[in-house]
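In this view, the complex is presented without one of its protein chains, the others remaining in place.
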Amino acid sequence: MSSKYTALKQECYEANMQLNALNLVVYTFGNVSAVDRENGVFAIKPSGVPYEDLKPEDIVIVDFNNNIIEGTKRPSSDTKTHAYLYKNWLNIGGIAHTHATYSVAWAQSQRDIPIFGTTHADHLTVDVPCAAPMSDILIEGNYEHNTGIQILNCFKEKNLLYEEVEMILIGNHGPFTWGSTAAKAVYNSKVLEVVAEMAFLTLSINPNAPRLKDSLIKKHFERKHGKDSYYGQ
Amino acid sequence: MSSKYTALKQECYEANMQLNALNLVVYTFGNVSAVDRENGVFAIKPSGVPYEDLKPEDIVIVDFNNNIIEGTKRPSSDTKTHAYLYKNWLNIGGIAHTHATYSVAWAQSQRDIPIFGTTHADHLTVDVPCAAPMSDILIEGNYEHNTGIQILNCFKEKNLLYEEVEMILIGNHGPFTWGSTAAKAVYNSKVLEVVAEMAFLTLSINPNAPRLKDSLIKKHFERKHGKDSYYGQ
Amino acid sequence: MSSKYTALKQECYEANMQLNALNLVVYTFGNVSAVDRENGVFAIKPSGVPYEDLKPEDIVIVDFNNNIIEGTKRPSSDTKTHAYLYKNWLNIGGIAHTHATYSVAWAQSQRDIPIFGTTHADHLTVDVPCAAPMSDILIEGNYEHNTGIQILNCFKEKNLLYEEVEMILIGNHGPFTWGSTAAKAVYNSKVLEVVAEMAFLTLSINPNAPRLKDSLIKKHFERKHGKDSYYGQ
Partner (left out) sequence: MSSKYTALKQECYEANMQLNALNLVVYTFGNVSAVDRENGVFAIKPSGVPYEDLKPEDIVIVDFNNNIIEGTKRPSSDTKTHAYLYKNWLNIGGIAHTHATYSVAWAQSQRDIPIFGTTHADHLTVDVPCAAPMSDILIEGNYEHNTGIQILNCFKEKNLLYEEVEMILIGNHGPFTWGSTAAKAVYNSKVLEVVAEMAFLTLSINPNAPRLKDSLIKKHFERKHGKDSYYGQ
């Protein structure tokens, strides 16, 4: 069946399958979306469909007010969080949510992941933020929409920019990551999981391990992202 | 060879093979059964047969008093525990038992698994119960039958309903899980193993990690299981 | 090339390859042997040959005084330990040695692995013994031969029978396991690794986790190994 969103669905489908291939999800725990800014919609995984059964045509097209534009399946139960982020953060192209083991463990610990080394600094210059659990009133209300608000509040409080810090932990829940494309959002989910495992091990070996020096944070981030970056092709 | 239990054996066989595919067992450690309520029997893995050798026709059909109804092999040594549960819990369709690593570690620790996050709350609203080791007299008696009694006693003491809490740890031994089908019982074994690993890591990172707030427990469980649930298709 | 030891070499080869398939070794770290009591010889892996290159005809045939009887390759550097055990323990048919991660970690910790649960009790009724490092004089002498002496001394001191306890950790080094066949020795290496991982996790979750009750130790071992055993076919 032809559709103006065929390419968008395919991008979204491939990013979701990548989540599975990278061992970031079991069963149906997790979802990725990809945005089409021109048409003001995004493509997202249908709710509760196992990755081995997922097909590109199952992907649901939703607008930023959570209306289903195309698709016969119910979209991910986290759809409103994605919509809220797309609406507010105009420069992101994709969002990923997982229940990856080490990322969730830090979220359950309600602790920011300290920046312990260059693997972390290659991707962001601050601790990975962990948003506090939201108030009972917000939980009982429009929960997934409020999760979006919670993310933006955390970035405001900690004075972070979403273009520079492409990941967050929701306390007691798990990670959300984003990026210029759905594939980049998935990449950030994997990086976060690797960094989370390394930080867990670091603390186990040396509970007093120091944070990375500012000079090294700056150096490594600029190697990859600064105006004189010299990493990559 | 045709039998009125061919479909039941096939369901049981596939669920046992799934246990293996999900890395929940090594060698012959573990077993799954599937019930046929109409005929008052269940299908169960034969004892000590490696998964790579297992065939659908090896599955044994047993009634709720542990009599072999069909099959040439000896049924799992845990058969009496399965029979006791089927006899007492009329709404379950399948049971799984594993020696999965993280689940066993919690059982050996003789501790309930605290509900630390939403991955847990998506499946049950309480800590995963760990039954205390049984008394010496019960161990020396009809051990596997008494394991069934131990499970029911634990649920009575903790005031739990088997329809809502589909898993338990037997202290010093390992997990039993159940569900509406054998496949659902295996699903619950995998979920338990994931939750057990996350809880181990959470405690390692933050020994004072708090339990999940009641409002979040309620929200996540009802997203998936409440009367207004909106997860899945 | 035909040989009276073709079948013995094949058994030894397959057991060594199984060590690799079970993720118990990397590179050339580990070796398995299989005995032929009638001819007073055993087959053992050649030293330093990677598993992906190993062929049945590479296996070396050695007698109990460490003379090469057949084969063009140098036998495993641990050959004298194997020879000493075969000479002294008349009822074993195979021996395995690995550097599997969790088993080595306990050996490096110089601690017996406490019997914490039924996975352990299904295989042995005591803590997995860890032999103390040998004296400097024995190390500087006939090291691998003395490792055999060290194993027998540890069993004598702890009053253990090799027919009942088919595994040991050598302090600071790693595990040796044995059994009625080479395949059974490899099975015991895998069981030891699983038990070692579970015990590590148990202690992490609950540093005061109690040992398994005597009644449960007895029950589980006898289910599998007692005169009225009812496990397996």
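Letters are used for the chains, namely A, B and C, taken in the order the chains are written, and counting of residues starts over at 1 for each.
The definition used in the following text is that a residue touches a chain if its C-beta (ideal position, glycine included) is under 8 Å from a C-beta of that chain, and two chains touch if they have at least 3 such contacts.
Predicted model, so just to flag it, every value in this text is computed and none were measured.
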* For the chain that's been dropped from view, list the shown partners it touches. => A, C
* Asked: Which residue, A:Phe116, A:Phe155, A:Phe176 or A:Phe221, contacts the hidden chain when the whole complex is considered?
  -> A:Phe116
* Looking at C:Gln10, C:Asn88 or C:Ser109, which makes contact with the chain not pictured? -> C:Ser109
* Asked: Residues of chain A in contact with the chain that isn't shown?
  -> 116-119, 187, 190-191, 194, 197-199, 201-202, 204-206, 209-210, 212-213, 215-216, 219, 223, 230-233
* Structure fact -> Across the whole complex, the chain not displayed is touched by chain C residues 26-29, 46-49, 73-74, 77, 99, 101-102, 104-111, 133, 136, 139-140, 143, 172-174, 200, 203-204
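Keep this in mind: only the chains that are shown with their structure count from here on.
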* Asked: If each protein chain is taken as a node and each touching pair as an edge, is the resulting graph a line, ring, star, complete or other?
  -> line
* Asked: chain A to chain C: how many Å between their CA centres?
  -> 46
* Using mean C-alpha positions as chain centres, tell me how far chain B is from chain C in Å, no decimals. => 33
* Asked: Among the residues of chain C, which are close enough to touch at least two other chains?
  -> none
